[in-house]
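Excluded from the complex is one protein chain; the other protein chains are retained at their positions.
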Amino acid sequence: MKQPQQTIETIAVEDLINRVHSFHDDGYRLVQISCAAEGEAFEVTYSFDKDLTLTHLRIPASPDKPIPSISRIYLASFVYENEIADLFGIPFTGIAIDYKGTFIRTSIPHPFGSSQISVVKKKPEGQHE
Amino acid sequence: MKVGVMALTVLKNLVKGPATIRYPYQPAKVTPVTRGHLVITIDDCIFCGLCRMHCPADAIEVSKPDRTWRLNQFQCVICGCCVSYCPKDCLSIEQIYLPPTTEATIVTVTGPEPEKKEGQGEEVAG
Amino acid sequence: MSKQIIVPFGPQHPVLPEPIHLDLVLEDERVVEAIPSIGYVHRGLEKLVEKRDYKDYVFISERICGICSFIHGATYCQGVEQIMGIEIPRRAEFLRAIWSEYSRMHSHLLWLGCFADGMGYENLFMNCWKVREKILDVLERTTGGRVIQGVNRVGGVSRDMDAAELKRILSEIPSLRDDFTELTRIFDEDLTVQTRTKGIGILPKDKAWDLGAVGPVIRGSGHAVDVRSTGYGAYDELDFKPVVRDEADCYARCMVRAEELFTSLDLIENAIDRIPAGDIMVPVKGNPSGEYYARAEQPRGEVIHYVKANGKKNLARHRVRTPTLANVPALVQMLAGCELADVPVIVLTIDPCIGCMER
Amino acid sequence: MLSNDTYMELLIFLILFPLLMAGLLTLIQGENFRRAAVISGAVLVGIASLITLADSITTQAVYYSVPVDMIGILIFIGDILISGYIISVSLKARQYLVFGITILQLILLCAVEYLALADHAHIPELFSDQLSGIMAAIIGVIGGLICVYALGYMREYHAEHPDRPDKRPRFFGIMFLFLSAMFGVVFSNNLLWLFFFWEITTLCSFLLIRYPETDEAVKNAFRALLFNLVGGACIPVAFLVIFLGQGSQYIGLHELVTAGPGIALIPAGLIAVAGLAKSAQFPFSSWLVGAMVAPTPVSALLHSSTMVKAGVYIIARFAPVFEGQIVGILIALIGGITFLAASAIAISQSNAKKVLAYSTIANLGLIVACCGVGTAEALWAAILLIVFHAIAKSLLFLSVGTVEHQIHSRDIEDMTGLVTKMPRITMMILIGIAGMFLAPFGMLISKWASLHAFVESVPPYGILLVIIIAYGSGITAFFWAKWMGKLIAVGEPQTKDESHIPRSEKNILYILSALTIGVCFGFPIISWYLIEPWLLTMYQSVTDLISLSNIEIMFMMLFLVLIMPFSLARFTHSARRVPRYLCGIPEGGSTAFMGSCGINREIALSNYYLDRIFGEERLSRISVGMGIFLIVLLLNILIIGGGL
Amino acid sequence: MNSMDPFIAAALFIILAPVVGILITGLDRILTARMQGRVGPPVLQPWYDIRKLFQKKQVAVWGAQSFFIFCYLIFIIFTGALFFGGGDILLVIFAFTLGHVFLVLGAYVSYSPYAHIGAERELIQLMAVEPMIIIAAIGLYQVNGSFLIGDMANHPGLPILLLPGVFLGFIYILTFKLRKSPFDLATSHHAHQELVKGSTTEFSGRTLAMVELAHIYELVVMLGFIWLFFGDNLWLCICAIIIIMVLEILVDNCTSRVRWQDAMTSAWFVTLVAGAGNIFALSIM
Partner (left out) sequence: MSYLQKSPWIIHYDASSCNGCDIEVLACLTPLYDVERFGILNTGNPKHADIFVITGGVNEINKEVVQNIYEQMPHPKVVVAVGICACSGGVFRECYNISGGVATVIPVDVYVPGCAARPESIIDGIVQALGILEQKRHAMNAGVEGTV
């Protein structure tokens, strides 16, 4: 059997808090927040679940424009927000537990960020002392 | 709430004796499909490089001109990906796993010159 | 000077098989503050998707974690198959379900063992792992790998089980059921285990929902959240009922996992009864384009593989929301006010799979 | 040996000379002059008390009647003056409860005096025996040492607290007045005299506790006064009982004790209640904890080594009366419960002086328990406890006082790694603590003796006390050992700095540590020459109290403990130094680790206080309740039951 | 333990206790392994461990920690010598406590988190077991009329008949003393606990070897205590010791570690009910 179809609704950043509030009031559970590059820009997707059905909200994002944190509504969002902040360099404001860039410490800052780094960086036999 | 629910299991263990396989005095457990390590029948190899292209771990190096097929055994994850891509079915996975070593090893298998026989050598990467 | 004890807990700590770190602030032995930090296992393998062929990437997605390995691989495949519109053979879906349940049992037994060990019950740990070896034997016999199975392919599975093998599996199930009964009885009844689990690490029902907990954590708090209920793969044909308990403490989460062992056995029996004949793989041509959030139920809870492709042979983005990550907020909630001795017990009840969590 | 007369003159010297010094010191303003006066006074008192001790080894008890007739009246006038002072102070501070009890006491005392005038048997006013000798030596030597220590301490004290009024002349005056009174307590045979001196000690304690003149100090001083007065009020009642019932000749201590339980039990029981209050047993204990606001030498002198010992001294005096009596058992139970509860509360304390205070209460409880049981063995243990405790506790108090001035905290948590900063002082504290609970040292010898004593006495109540000690000794081990651990636990070594400590303080500490170890070696001598002869006069036969082989074993242990430190050097160089295990993430130095949120955190390792189980409030409530119950029971038996 | 010269008995203890102790510990480990369905190490494994530790180079946070452990070892040996030399049982107990305090101090010295918490727990354990040990000594005295172990060991008859409660309580706290589950709070034989290795975390090489050796001496002393409950019945004593040892191992394998509150309060409770109750009853009789 195929997986269920998905609905992704793109909204403006300004509407985010209100929409998330209404999801919370309707008894949805926050499932995840993910981020992906879309061309030069980024898009952040919030997934909610109720009765095992996913609903997604999507907002455009960029490293210059902070996104309001939803951790005051769903505390659990702090893990995802910190993660996106660390990996993509997209700032969030008002995270309940803000790790300030130390949630996932990487050797290069924001590996998924706009200054796209190439994957290959090591020579084939990299095990020598 | 009971005390000593475990006692029965303990006694059973005592009576039954240890479940231990006394490796290395007893042979290791293997099954016919166990993935131990990757081998090549170099005679059949056409050095097409498909295995190198698809290897998720970049463990294989193939050089058509030198007729060499090099496997870095300390990079190979024995996934069998190369086996499924090999057009000549000359790659296969044996059940016996590799022994530990004190140096990281690269197995270089040099293919035969068209008229020569197979040659296999082990080279230690410095 | 305040009467506080501030100690690090992890990353290298014998009670944690994997590195996670907690700053513990204690008063006597009562935890007043516990802030987790992660990143000790972060590899960044999601980035590899930009380099590897989407078909070969299965082997890497399997290695997100050595415990949930099979389901990671299968979910990734589901995602790719979805955006490519591939209908995989029914038999392959059943095989995936059987192996998924086996890896669930192996994971749960592993967890029960580690959990017993976390509260100092060495013998129980040994016994759980002894039984677990039987599961691993089946996995190795049918797939060739003990912990990393490597049979998932985009478009199906690479290995079949013949009738003899299926029969053999069926014949082994009763003895496994006996073993499970013996083990779970100890977790259920033993006095010392009860003093360590009952009423410890309470995650109230509403909190569990709000904090987005998944898997046995949320099911231990009374919510029937199990993605298998959505009937992905072969689960739509199998009689599945999620295990739910209401106690909301460590005991509940422990018992959810213990009972799921039996559910898994039932599912396997069920699947073997109904498995259709046919191919196990369909050929896959072309490159994917599109995006999808694929969900599956791992031993630790709901996993989400987000795959995004733009018509190249490499995917553009692969993102894994692992159950452990979703359970971290719940962990923070549970740790407040517990005893130092309960810290490993509570940390273990979310079944932290750090390898998964940090990718 | 001294003749009886010279001996008596010595006693009178011991009582009057400190009094003289007290007057002198109140007048002296110059610091150097005061220093000279205090040191010479302390030395004289010390020597005199030691001569008394030496003399009591060979002489039997000596009784002495003061030839001056009017002196009884003078004592009475003294009593009235004290009461008058207390009344005026309490009225000024609106402490009506204190006022009321003082008035009550005064009325009782007037009644007694009236009866005494009417019918007055002639009994010797002063006396001295081995117990008095031991007590006098403790008062003289330790008291003297503490007074000398106080010279340096008080200078620093006022330097540190410029806001508090500097009334040092008065302070030293009261200290010497107190010494005089204490000598009076231990040498008085006439209970009326004893009561007079007793009240002076109460007054001194009151004045010294309120010395800092802070609100808390004044409040605690009044509490101490109140509790001591409540206890003290029992003594005139006892006098009334004596004068009305038994006859005035029994106003002599010796006469009363030798009269046997039939006559002495009720007065002895009543006086013992006063003793319980003075030695801060439950339910009276809270005054002693409050008294810790006083400067440390005061705590050391009055509230651990001498004044509170007056309470147990008087109970010990009556111990033979209590042997096998319900009254004795009740007193012993009060002591036992105090021992257990105060030790348990000490676990939850991190303030060093409070720990010492509770431990003092606990040990006094143990002594009271021994006295209440009243057998020869128990009494033997009690007296050894008094000796060991007085020395080790004063050592501890004074060391803590010194440390407090150096690190500006009396919290045990702040003493982490003190061993690197002040190795010598730490060594003294360690010796003191070891003296309080470790095997070859003093207190444990007595604990061992008391176990031996209890197991055979007054079955089955003796076993009850044994059980209490069994629990108590585990508890004491906990709080002492964790303190020791705190002292020697070294995070980052601090620079050694002991140069600011006044030499007088250091020397006193050395002497006290030497004494602590010395009495451990010397306890068989004390036992053979002092305690056993004294016990022989009280009890007809005294069994072999401590066998030679056990003494040998204890000496072996003591030697081992003392020799061990010499092997220390062997161990300090052989190992490769690696930082402590911090789960693999140390960060900058070796006491910090890389914490969450990118913060480097310092490890902090506080001790356990187990508040939930041993919380002060909770346990105090329970044990004060039990104490009140037992005291009421005791008084009922004494007054209503007429002593059964 | 009949009328042997105390010094010879003490010397014999010092020489033989490690042999006996290592054999018992080795058998313990094998039996434990068998109970877990494993093969287990060779019998002499504890001996190998100790010898190996002596071969290792030392690492230490502060050198002083070795000093305290050395004191610990010496005093445990002293305790044992005193015990088998037939000394006063209360003195033995106090010397024993002294030894343990040295262990605790050794753990404190390093100011290491886990060793510190281990030390605190070690003290909690000490506090939990001390009452029962003293009560056991008193009970034995009530039966024998002597505090001397020499007299107790030669007591004709079975003290245990009069001291069933005390014996029970003693067995209960023996689990603390042998550092076995459920009461292995401060340090355990296997490291899978919240405290890493608890109080012994910072010890290595020789120091750790001394700790192990002291544990072995301690084991023999504790088993010696069981002896006293059976008077001069040699074979009965040996049987009892074997049975109790096996029982302890069984309990070790059938329980998880409990929290310190449960450990302490249960030990005190058992002490009060079984131990104190027993000696109280005896004193009334």
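Letters are used for the chains, namely A, B, C, D and E, taken in the order the chains are written, and counting of residues starts over at 1 for each.
Everything that follows uses one rule, which is that a residue touches a chain if its C-beta (ideal position, glycine included) is under 8 Å from a C-beta of that chain, and two chains touch if they have at least 3 such contacts.
Everything quoted here is computed from the prediction, not taken from an experiment.
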item: Displayed partners of the chain not shown (whole complex); value: A, B, C, D, E
item: Among C:5, C:64, C:161 or C:284, the residue in touch with the chain that has been omitted; value: C:64
item: Interface residues of subunit C (partner: the chain not displayed); value: 11-15, 17-19, 39-45, 47-48, 51, 59-60, 63-67, 69, 110, 113-114, 125-127, 129-130, 133, 145-148, 353-356
item: Contacts of subunit D with the absent chain, listed as residue ranges; value: 576, 578-579, 581, 584-586, 594
item: Missing-partner contacts on subunit E, residue numbers; value: 29, 33, 36-42, 45, 48-49, 51-52, 55-59, 190-192, 196-197, 200-205, 208
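What we mean here is this: only the chains that are shown with their structure count from here on.
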item: Central subunit by CA centre of mass proxy; value: E
item: Reference subunit B; chain at largest CA-centroid distance; value: D
item: Separation of mean Cα positions, subunit E and subunit A [Å, integer]; value: 57
item: Gap in Å, rounded to a whole number, between the CA centres of subunit D and subunit C; value: 65
item: Set of subunit C residues in contact with two or more other chains; value: 5, 7-9, 13, 29, 35, 37, 123-124, 127, 130, 190, 192
item: Contacts with 2+ other chains: residues of subunit B; value: 3-6, 10, 13, 19
item: Subunit C-facing residues of subunit E, complex; value: 32, 35-38, 113-114, 116-117, 181-182, 184, 188, 190-194, 196, 253-262
item: Touching residues on subunit E, where the partner in the complex is subunit D; value: 57-64, 66-67, 70-71, 74-75, 78, 82, 87-88, 90-91, 94-95, 97-98, 101, 104-105, 107-117, 119-120, 123-124, 126-132, 134-135, 138, 141-142, 147, 196, 201-202, 205, 261, 264, 268, 271-272, 276, 279-280, 282-284
item: Touching residues on subunit A, where the partner in the complex is subunit D; value: 97-102
